[in-house]
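Heads up: the structure comes next, in structure tokens.
Missing here is one protein chain; the remaining ones are kept as they sit in the complex.
Moving on, here comes subunit A:
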Amino acid sequence: MARYLLKRLGQSIVLLIIVSMIGFFMLHLTPGGPLSQYALTPGMTQETIDRIAEQMGLNRPLPVQYLDWVWRLVQGDWGESYRDNQPVLSVIGRHLFATLLLMGSSTAISIGIGTWIGIRGATHRYSAFDYVATVGAMVALSIPTFWFGLVGIYIFSLELGWLPAGNMYEIGNGSFLDYLHHLIMPSVVLALVNIAIWSRYMRTATLDVINQDFVKTARAKGVSERRVLMKHVVGNALLPMITLAGMQLPNLLSGALVTETVFTWPGMGRLFLDSLGYNDYPVVMGLLMFSAILVLLGNLIADLISAAIDPRIRLS
């Protein structure tokens, strides 16, 4: 086990180095730079831009800049944002909270409802419920999230006035109930697509298991239908879902750009887009490394859990 973990760790570090190199050079080789946003400022001259680039160390050779960045990173210094001089980790940290809140609640909703629909669809195959769920999933998957978002805002905020049109909390309030009130619409809108995905996967996984011999054996032994379903069917059908959930972890933290934009939710997706737009290299690189680590971690955790649950899998 320890050897296995060590091996995975070694692989991960090599992968991270490759990712960081590709990311760093691609980012810096695109024309333009963090100062181009000032090019149209009245009275701005090329001279001034050159002077500031010099002060920021932007005109050093790229390999030097890369090594400098890596050296700092190894020492735990993720650098500072070009936009507001804040340490990259604290910038990420602040947006992470917003994203965790939104993605966490939306994932809870989608997994809960999605697995339930999936199981029920599989046990009541070709029933009216199954048809409605299948069609519903197709619709939810086909319609873009921003459309759901805008329609939701139109109905529930502008027409009915029940829910706020966006934002994470009302400025000056920020109580628990206030957060909850603001959380309802974005998390439900975001969950719609994921409910569809989870329900389809769960339905397929349940169908795979439901006709296997051990399930028939259990029934033959007179185990109650409810117990068969909960213990033997669902337990086994959830196994592939763990891998799926592990792969979802980075998504969970990278945020939902569209939903965050429509609902002015200050999360990671928007941070990434804003930082890219301003060529805020330190933050973009920070986000890249952060999500790369999460992908590796997510896969590792999924593997470990699968091994723990399924005795057929051996880690070596």
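The rule is short, and it goes like this: contacts are C-beta pairs under 8 Å (C-beta built on N, C-alpha and C of every residue); 3 or more make two chains touch, one makes a residue touch a chain; residues count from 1.
The rule is short, and it goes like this: contacts and distances are computed from a predicted model.
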Omitted chain (choose from "Probable succinyl-CoA:3-ketoacid coenzyme A transferase subunit B", "Peptide ABC transporter substrate-binding protein", "Acyl carrier protein" or "Aliphatic amidase expression-regulating protein") - UniProt protein name: "Peptide ABC transporter substrate-binding protein"
Touch criterion as defined above, residue of A:P31, A:P61 or A:G222 at the omitted chain: A:P31
Touch with the omitted chain, as defined above, among A:T107, A:Q248 or A:N279: A:N279
Residue of A:L5, A:M44, A:A108 or A:L180 touching the missing chain in the full complex: A:M44
Where the missing chain touches subunit A, by residue: 30-33, 35-49, 51-52, 55-56, 80, 83-86, 91, 94-95, 98, 150, 153, 157-158, 164-168, 171-172, 261-262, 264, 266, 270-271, 273-274, 277-279
